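Certain chains of the assembly are absent from this excerpt, and the rest are unmoved.
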Amino acid sequence: MSQKSYNQFWLEGLVPAVFTPFQEDGELNLSKIDEYCEFLLKNNIKAVFVNGTTGEGKSMTKEERKIVAEKWIFTASGRLKVVVNVSGLNVRESIELAKHAVHIRADAIACLPPLFFKPNSIESLVDHCKMVADAAPSLPFYYYHLPAMTGVELKMEDFLITAKNKIPNMTGLKFASKDLGDLIGCLFAGKFNILCGCDEQLMGNLVMGAHGAVGTLYNFMPQVFHRLLQHLSNGEMEMAREEQIRAQKVLRLMLKHGHSLGGNVAAVKPMMALVGLDLGPPRHPMRPMTVDELIDFQRDVDLIGFKDWNPANFL
Amino acid sequence: MSQKSYNQFWLEGLVPAVFTPFQEDGELNLSKIDEYCEFLLKNNIKAVFVNGTTGEGKSMTKEERKIVAEKWIFTASGRLKVVVNVSGLNVRESIELAKHAVHIRADAIACLPPLFFKPNSIESLVDHCKMVADAAPSLPFYYYHLPAMTGVELKMEDFLITAKNKIPNMTGLKFASKDLGDLIGCLFAGKFNILCGCDEQLMGNLVMGAHGAVGTLYNFMPQVFHRLLQHLSNGEMEMAREEQIRAQKVLRLMLKHGHSLGGNVAAVKPMMALVGLDLGPPRHPMRPMTVDELIDFQRDVDLIGFKDWNPANFL
C-alpha cells in the first residue's frame, strides 16, 4: 500500500467539522457515526474535520479522541477524506495525537496553538507547529487559526512565509478569522490550501481566493452551500447572496440561544435532529436545551424558514 | 434652489476619507485642499468623506472642523459630493456639528457613537443617532460603525432594523468592521446604502453586497481600486485579486511603520507626497517621520512596487 503524500493533498468545497455523537449520559455514541457518514455522503461531502471545535474535541479525553478519529476513518473507508484535529493542551499532548493519526492512517492533521501558555511570536508558533507536524511527517499539516478562541492573533501571512521553509508537510490553514486582508496575504505567500473557517462570510472568502471551507453549518445545510458555490461559479451573485444570508440567520439563532447554554455548539447541535440525525447532548461546560428551550428554538428555526430551504438530502 | 433630499442619496464606487492638510507647525493648511480636490477629480472620484479618522477630525477643534468642511464644500462646488463626519465627544457636540453641516449645505453627514460613555444597547445607539440625525433633518445620515476604535460592538443588522422606523433620514452605514456576516445581514435588513470601511477586504465586501467604499487608500491609489472594480464587474476574479493584494501590502507597511509613529494615519499620510501632494505632518498623538524613518519607509514602498502599480493619475 503506497504512502499517502502531503504533496498531492488539497481540499476544496465543503468540509463539515463534524459533531461528536454523545449518549444522554455524556458518553460516546460511536454507532451514530455510521449513519452520520452515510448522510454526509448522500450530501456530496468529500471530507470531514474530526475532533474540532464543533466536535467538542477539547471536552474529550485523549483516549476518546483517538477512538472517535479511528471510527471515522474506519467508517469512511476512503469515501471521505478524514482530517483529524490533534491539538491538545500543549505540544506534547498534540504530538501524541499526531502520532496516533499516522497510525490510524488519517488523511491529514490540523492543530491549534498550545492553549494555556500562548506563543507570542511567529517563531514560537512555527516551532510549535513544526514539532507537531514532524510527528506525522507523512501527513499533510494544517494550522488551525482561531484567534477569537485561542487569543493567538499573529498574522497568518507571516506565519506561512516562515513556516514554508521549516515544515515540509505544511499544507495550509483552517482560517477561522474574519481578517480577509490577511487571507489574501496568505494566498500570495505561496502554494497553500486555504480553507475558510467562518461559514457566515464564505462568499467573501471564496472570492478573495479561499479554496474551500471547514465549518459547522455544512453539517446540516450542505445543499444551501452547494448551491451557493454553484451560483458563485456561474457569476450569479444575487442568487449566491440569497443562500449566504441563510448562514447569517442560523448564526444569529446560534448566538441568541448559545449564551444561556454555555456555548454555541449547544445551540447548533440540535439542528442535526432536524435533518434526521439526533447526535445527543453537548458536554460540559455546555448543557442541552430543556424541553421548553427546545420548543422555543424550533419556533425560531421555523421563523427563519429553515425547512423551506431544502437544506439537506435526508437519509 | 431645491432642497437636497436624503431620499435620492446613494453612494457607489470609491469615496476617499480625505486627509486634512496641516502646516509644519500643525495648523490647518487650507489652500492645499484646492489641489487635493483637482487631484481627486482627475482620478474619477465622485465623493469625499471629510473629518473622518483619516482626516484626524478627532484631533481638531470644533471650529477647525467647521472650517475644513466648509472649505471642501466650497472647493468641490458640486463636483464632488461631500459627506461630513460630525461626530464629537458626546451627542451635544455632534448635534452642533450636524447643524453646521446643514448650514454649509453638506451633501450628507456621518456620525460615530459618543466616544467616552459608550452606548451599550441598540436602543441607546439608535437614540444617539436619532438626536444627531434630527439636527440635520434634510441631510442623509450615515452611521459610522468602527468597533475596533469605538468599542461599540453591537450588530448593525439589529441597529438598522430598529433605526429604520425611528430615523427618517437614516441612509446607510460606513461599515468599518470585518464581520461580513453582519454586513450581509444589513443588506437584507432594508434599503440601506452600505459602504465598505475596510479597504483591505473590499472585494469580499462588494461580492457580499456592499455598494461602495469609504477609505484611506482610495486617496493615493484610486486607479488600483478602479481597476479592481472593473475586473470584479467583468467577473475577472484573478485579476481583481492582483489589485486587492496591493491594499494588503500597503496595510502591512502601515502597521509596520505606524506603531512607532503613534498611529496608522502617520504612516499613510506620506503616501500622498508620493503621488504629488504633500499634505504635511499628522497631529499629536501621532508624529511625523524623521528623515531616516522616511528613507526607510520609501525603501519599503519601493520594495512592494507601489510606483509600478500606476496608482493614480497625477495632477
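General remarks:
Each chain gets a letter, A and B, in the order it is written, and its residues are counted from 1.
Here is the rule we use: a residue touches a chain if its C-beta (ideal position, glycine included) is under 8 Å from a C-beta of that chain, and two chains touch if they have at least 3 such contacts.
In this text, all values refer to a predicted model and were calculated from it rather than measured experimentally.
Taken as a whole, the complex in this structure file is built from 4 copies of one protein sequence, with 2 shown in place.
The rule we apply is simple: only the chains that are shown with their structure count from here on.
Relative orientation of chain A with respect to chain B corresponds to a rotation of 180°, obtained by superposing CA atoms and rounded to a multiple of 5. Each chain gets one centre point, the mean of its Cα atoms, and the points for chain A and chain B are 36 Å apart. Residue ranges on chain A touching chain B, taken from their complex, read 155, 157, 178-182, 184-185, 187-188, 198, 200-201, 203-205, 207-209, 235, 237, 241, 244-245, 247-248, 251-252.
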